[in-house]
Structures are given as C-alpha cells and as structure tokens.
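Supplied in structure tokens, the structure appears directly below.
As you look at this complex, bear in mind that one protein chain is not there, while each of the others sits in place.
Naming follows writing order (A and B), and every chain is counted from residue 1.
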Amino acid sequence: MTTIAPEESALEAVFDATVAADERIEPRDWMPDAYRSTLIRQIAQHAHSEIIGMQPEANWITRAPSLRRKAILMAKVQDEAGHGLYLYSSAETLGTSRDELLDKLHTGRQKYSSIFNYPTLTWADVGAIGWLVDGAAITNQVPLCRCSYGPYARAMVRICKEESFHQRQGYELLLALSRGTEAQHAMAQDAVDRWWWPSLMMFGPPDDESAHSAQSMAWKIKRHSNDELRQRFVDICVPQAEALGLTLPDPDLSWNEERGHYDFGPIDWTEFWEVLKGNGPCNAQRITRRRRAHEDGAWVREAAAAHAAKHGKADR
Amino acid sequence: MTTPRPADAPAAPAARPAEWPLWEVFVRSRRGLAHTHAGSLHAPDAAMALRNARDLYTRRSEGVSIWVVPSAQVTASSPDEKDTFFEPAGDKPYRHPTFYEIPDGVHHL
C-alpha cells in the first residue's frame, strides 16, 4: 500500500469536506491515521468504562432490598455489558479486535472512566450512580449520537435510548430513600455527598488543560467542551436535588443571574489526577477482578472455538 | 486496496487464536418489514451467534426474526469505486415520477 502525497491530500480533502458537511465517516472511507487512532482510544475507553462499570453496581445485586429493585439492577448491569459489546463492535470496524482492546485494558495501556474506581459502600450508592454518574454520562453521550464516525454514532443512539431508564431508576431509588426512614434518608445524603464531586470530574479536566479537545472538536468526535457539558450538568442537577430533598455538598453553589447558570466551587483536580494515575480507592480491585473473569473464562472460549472447528460445517 | 472486505469489518484483522469470529446481526422488527442491520457480536458458531443475537439485540422486544451472517462473508462495494458505482445513476432523472409534468386535474397517475 504505497500512497503518494498528492493522492493523500485529495483524500484528506474529501474527508474534511464530509466532516464539515456534518455527514458521517463510514468504516471503509479513507480517514487520517490520527482520526482512526483517536477514535479507537475514545471508543475503547468508553467500552471499558461500561464493563468495568458493571462491578460497583453488581456489588449490590445479591443484596438488593426488594425483588423489584433486584430485577431493575440486574437489567441495568446487563445493559452495561450490552453497551460495552456495542462499543467494542464499533471500535472493531476501525481495524482493531476486542481481544486486543481487552488486552490493553487488562495491562493498563488503555483507561476507563475513573469514576468506577470509587466504591459502592451502601445501597444508596446504586441510586447515586444512576442519578449522578449515569446523568453525567448521558450529558456526555447525547451529543455523541451526532459524532462524525457512523458506527460510533449509531452505537450511541442505541445506548442513549436504552440508558434512559438507568438515570430514572437511580433517581427513583434515591427518592424512596429520601422519603423513607431517617436512616434511609441519611444513607441517601451520604451517597450524594460522596458521588457529587467525582461525577463533576467525569467531564474531564478544564478546557485549558484538556489534551485532545481541540482536534477532537474539529473532527466532530467531541461536540462540546468539557466545561460546557459540566455546567449543563450542574444546572440540571440543582433543581433535581431540591426535588429529592437532598443537598449537594458544595457551599459555593448559587444561581448567577448574570450568567444564567449556577456557579459552583473549585474541583479538587489533585484527586482526579491521583485516581487517574491508579491511586483511587478501587483501581487495583477493579482491574484484578476484570482480568480474573477473562482468565477464568479462557477455557470456555477455547472449548467453544474447538467445538466449532470440529462441527462448524454441520451447524450451518 | 481492492480486495473486497465486509462493510464494517476490521481493515486489518488482528486475529488471535482464541477469539471468536465476528457476526453481523439483522433483525426484522415486525412482520411486514425487512430485516435491518442491528449491529454485530462475537460467537463461536452460527447457532450460538443466533442465540447471542436474540439475547443482545431483542431484549426489549425489538424483533420477530433474526439473521446472522459471518462478517467475513459480506462483500461490500469499495468507497474508492463510489463514483463509478453510484454516480452514473445520478443523471437519469427520468427514472423518477417527479420528472414528468402532468396537467392539473389529472388524477390517479
């Protein structure tokens, strides 16, 4: 595959024009190498977040306090596996494989969202994750339904549609606790206190420190800046917290008439970078468990492959 | 560059020994409609691919019928040939009913 420079620039012009016209890039189209690798990294990180994100919530499946809640939680964790799967599939259209991506996750060469390195200490955390973490994720994801890469955008459409229940169930769960006994109310408040700031960090570092933002915006694989989305999220959450009868743990939170937005206090970015570096409360635990599930399953995957090799023709 | 490759398949498959092949899933959402592409998944064989597709792509009652096709069996047109493939159809407006002018008051045409 020898490409001479003039051809490359012509291809790039077509690519640029397609993106500029808000049309989608499809798998077999020519695309700049950096676009491909950035997308693979972004989609993989997103997929990894879905499957690592199963853990903190699955932690409560066996202890769910009512059968209704148990069914909801199982269905939600199942959706996350499904969403991981959709996303790995869309990354695979870019010329990588799921195995390769999982390997990078297991060896720490690709990341997942740091939020899942926080522990779920009480049942109320399941609610806080649904309301705040899924809420932040949805704020991030809805614009990606219009992302320039077709398979990713299509996966996001499906995911956003399916996820609409995730946030609602979390909110409803917290509402039941908030209106429940004193102990339940306290449990809900404690969970919101612990998850609020990490949720705000989910939008990534401030715009002036964000490494990949400008290029990603130009390529339309990111459609709004980190700070813009974070502000949108805060504005949405404040009235929702009031309706819940719970407070958000930020004394600086106040309505700014002039900006038409809520002002909020400074985020502890030291904590963010520390967790990202691997010093969060659950980094090691999450990845160890993930790796073990994969290793424990190796013989199963091999067995099915061996069976297919023996019987492949007969099964069709 | 001209080898036919599946539409959404890896450009350079990085196959490992144990990785199950990729399958494309098509779902008929209700009777009377055509199967449309829903996504893909991994499975060791056709029977499992069908079951995985059922579990994954119809868990919210999205379908009444499923096809699975090994991704490697899809032959796709190449974007490089887009012009030769699709442009010639662009200058034949007489294939469309709107090409023809019909006097006012004439119905059922």
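By definition in this document, contacts are C-beta pairs under 8 Å (C-beta built on N, C-alpha and C of every residue); 3 or more make two chains touch, one makes a residue touch a chain.
As a convention for this text, contacts and distances are computed from a predicted model.
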Hidden chain of the complex, named as in its UniProt record, picked from "Phenylacetic acid degradation protein", "Succinate dehydrogenase iron-sulfur subunit", "Transport permease protein" or "Potassium-transporting ATPase ATP-binding subunit": "Phenylacetic acid degradation protein"
For the chain not depicted, the shown chains it touches: A, B
Touching residue (missing chain; options A:A75, A:V157 or A:V238): A:A75
Option touching the unshown chain, where A:D33, A:D208 or A:D296 are the choices: A:D296
Option touching the unshown chain, where A:A44, A:L85, A:L105 or A:C282 are the choices: A:L85
Absent-chain interface as seen on chain B, which is shown: 20, 41-44, 47-48, 51-52, 55-56, 59
Where the missing chain touches chain A, by residue: 51, 54-55, 58, 61-71, 74-75, 77-78, 81-82, 84-85, 88, 123, 173, 176-177, 180-181, 183-184, 289-290, 293, 296-304, 306-307, 310-311
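The rule is short, and it goes like this: only the chains that are shown with their structure count from here on.
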Touch list for chain B against partner chain A, complex: 1, 5, 7-20, 22, 39-42, 44-48, 56, 59-60, 76, 78-79
Chain B-facing residues of chain A, complex: 1, 26-30, 78, 82, 85-86, 89, 92-100, 151, 154-155, 158, 162, 298, 301-302, 304-305, 307-308, 311-312, 315-316
